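Only one protein chain is missing; all other protein chains are in place.
Labels run A and B following the written order; every chain starts at residue 1.
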Amino acid sequence: MKTITKLLASTLIAGTVAVGSTVASAAEITVGLVAGLSGGGAQIGQWMVQGAETAIERINAQGEETTFKLVAEDTQWNAQKTVEAFNKLVSVDGASIILVGGSSPLQAVAPLADQQDIILFNIGAQSPAVAGIGRNVFHALQLSDVDIGVMAKYAHDELGLRKLGVMYVNNDTGKFTQAEFVDKFKAAGGEVVAQEAFNQNDSNFGVQLAKLSAAKPDSVYLVGTPAELPFAVKQARQIIPDVNIVSYAGIESQELLDAAGDAANGIVYSTTYFDPKSDAEQVRMFVGEYMERYGGEPVSPYITYTYDAMTILARALSKTGGEAGTALRDKILDIRTFPVITGDTVFRDDGTVVKAIAIKEIRDGAFALRKVIDPQ
Amino acid sequence: MEVYILGILVTITIFALMAISLDLLVGYTGLFTIAQAAMFGSGAYASAIVSLETGLGFWGGAVAGIAVGAAVASLASIPSLRVSGDYLVLASFGVQVVFHGLFLNLDGVTGGPAGLRGIPRPSLFGWSIDSPAEYLALYLAIAVVIVAVLRRLLASSFGLLLQAVREDELVPQALGKDVLRLKIKIFVLSGAIAGLSGSMYAHYITFVSPESFDVHASIFVLAMVLVGGMGTTWGAILGAAILILLPEVLRFLPLPTMSMGPIRQIIYGLILIMVCFLRPRGLIGGRS
Partner (left out) sequence: MELFFQLLINGVYVGAVYALYGLSFALIFAPTKVWHFAQGGIYVLAGYALYSFNVILALPLWAALVLAIALTSAAGAGCERLLYRPLVNRGVSHMVVVMASLGLFVVIENSMDLVFGPSGLSLRIDPQTPWLVSGVVIMPIQIIAPMVALAITGLLALMLYRTMAGREFRAAITNPELLEINGISVSRIKLYAFAIGSAILPVAALLLISGGSGVSPTVGITAVLTGAMAMFLGGVDSPLGAAVAGFIIGIVENLSVFVLPTAWQVSITYGILLLVIMIRPTGLFGRAVQKATV
């Protein structure tokens, strides 16, 4: 008992000392980031961190008065762990802004953020349920009712798809994403012939594909996490080869191209509009810095959301003189429009945004742009 | 800092109650099960649904949580009446998976993967419980009452009978005791407490979703009981405290953000293994 107690005590003391040294200096703002960094879907969390780190490095290098410090916490996309992470970031690290990934996590901490005057930025949740859940919540990306609806209409009107099958991961994102797509596809005049779910971390989709195949669709809408998506794609190509595959923004990553190989060619999907080859200075800077830090092109949209969120925050904070809380909130709504690497971000009063949507296709192992659809 | 620490203490209180409920089965009666999260989750959902639908708030929800937790436990007890040992582990695991499936798929009732939110905070005689300090006061009071009653119960002949069953089922049977009734009773008691702690959880986080109640959660609680020391109430409490504090302490290790998640998990696993070698009877030295 004694040895363990001593071990614990010394660890706690060491921890407290470490805490003392994590308190930010006067003109430094601590930004927290909560996302799943281990376990299922950890890849997405890592992309989010990358975007934030890249942005903060650039912002701090500009020599402004307000500098930033990022503290990330692993929530494993779990609501309870997010609440605990939130508490730690706010009350120990003194974070006044938190970037939150995940619909359930966001819903869990939104009331706390309002209570404690913390600004929250949604960096990856698209569930329509998160619209307007807090005074202090802003969104770096559009919610699913915007881009998924656009994709569904495009699929029906321009790709000429009529009989849709759906294969989706049975978690929060999978369920609402496919529900939205099905809704809008039907509204556009299409027919949905099958909806099959699979579990997170599944590696064999024979059951789902068998049922889909029996319904004879001309297209399949796929939603999954980076752990299953490439394999779902590969197997779909094998079992229902002549079918169009459409998907959502989560499919856009180098890791998917590597793992799915040729099977990924021909997939059409929707995402926030971002052109890594653009000549715009902001974009070139972002791509250059990212490649230098991480040695590869920034492909996943999750990288861009946190980058944009930080850009917006930095801009607004420079106008409030470094004051966060309600002042920051009001200032963001005041400025309203922010040019960022994914085009213009225009905030509505409830903090949600409408952005330009890009319809893209995977062609010859790369992501090619088909069409840009501007916000209404 | 205080808010953060108080928040952790609230979480410890909730999980300590759940660990105690599992210890009743594992430590006192020798029934090794991994279905505690199913009872915890059922209580949490029941409490959430009742308080959201009827406006009865935390107290109404807690009653629902206790009732549903006990009901689920009585279901879970059925396999234990037929099999024991390793088979019971598997059977309880089956119960756990089935219930998690219900939480995930019964969209109309549980909200499916999106869960239920806006669960009302407790209020006591018109006074709304908001801050971690207030939660701690309320939940600690509840926990103290439960533990006191339990200790009285376990010190009585009921407790002795449980331990007799743990050592060798045949003996109390031969002496004419109704072991079957006893097992059902202890399951129901365990489930009731687990359900109550689930209700407390729901009204603290104000949000429930299925991933908080999966097999990993059950294993987590089991680890608390083992690390703390089986068959002692203090062991369960200590185990809960340590396993909740451990990840919090690990937050303060300076680690590169990218690999921070897996590295903390690795350290966590290594510490579990270490405890198995250094203090296999648990930190308090419960029964082995």
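As a working rule, a contact is a pair of C-beta atoms (placed from the backbone, for glycine too) under 8 Å apart; a residue touches a chain by one contact, two chains touch by 3 or more.
Not measured: the values here are computed from a predicted model.
For the chain that is not shown, the touched chains among those present are A, B, taking the whole complex. Residue A:196 is the one among A:147, A:196, A:252 or A:308 that touches the chain not shown.
Residue in contact with the omitted chain (choice from A:29, A:42 or A:95): A:42. In the complete complex, the residue from B:71, B:95 or B:186 that touches the missing chain is B:95. Of A:53, A:93 or A:228, it is A:228 that touches the chain left out of the display. Touching the omitted chain from subunit A are residues 38-43, 46, 170, 196-204, 206-208, 210-211, 213-214, 226-231, 234-235, 237-241, 253, 255-256, 258-263. Listed here are the subunit B residues that touch the chain not shown: 26, 32, 78-87, 89-91, 93-95, 97-98, 101-102, 104-105, 169-170, 173, 179-180, 183, 215, 219, 222-223, 226-227, 230, 259, 261-263, 265-266, 268-273, 275-277, 280-281, 288.
We adopt the following convention: only the chains that are shown with their structure count from here on.
The distance from the centre of subunit A to the centre of subunit B, with each centre set as the mean of the Cα atoms, comes to 33 Å. Contact residues on subunit B toward subunit A in their complex (touch as defined above): 1-4, 7-8, 11, 104-105, 112-115, 117, 130, 132, 201, 205-209, 211-212, 242, 245, 248-249, 251-254, 257-258, 260-262, 264-265, 278-279, 283-285. In the complex of the two chains, the subunit A residues touching subunit B come out as 1, 3-4, 8, 11-12, 14-15, 18-19, 22, 36-39, 42, 45-46, 49-50, 53, 70, 72-74, 76-80, 83-84, 87-88, 90-92, 103-104, 107-108, 111, 115, 127, 129, 170-172, 174-176.
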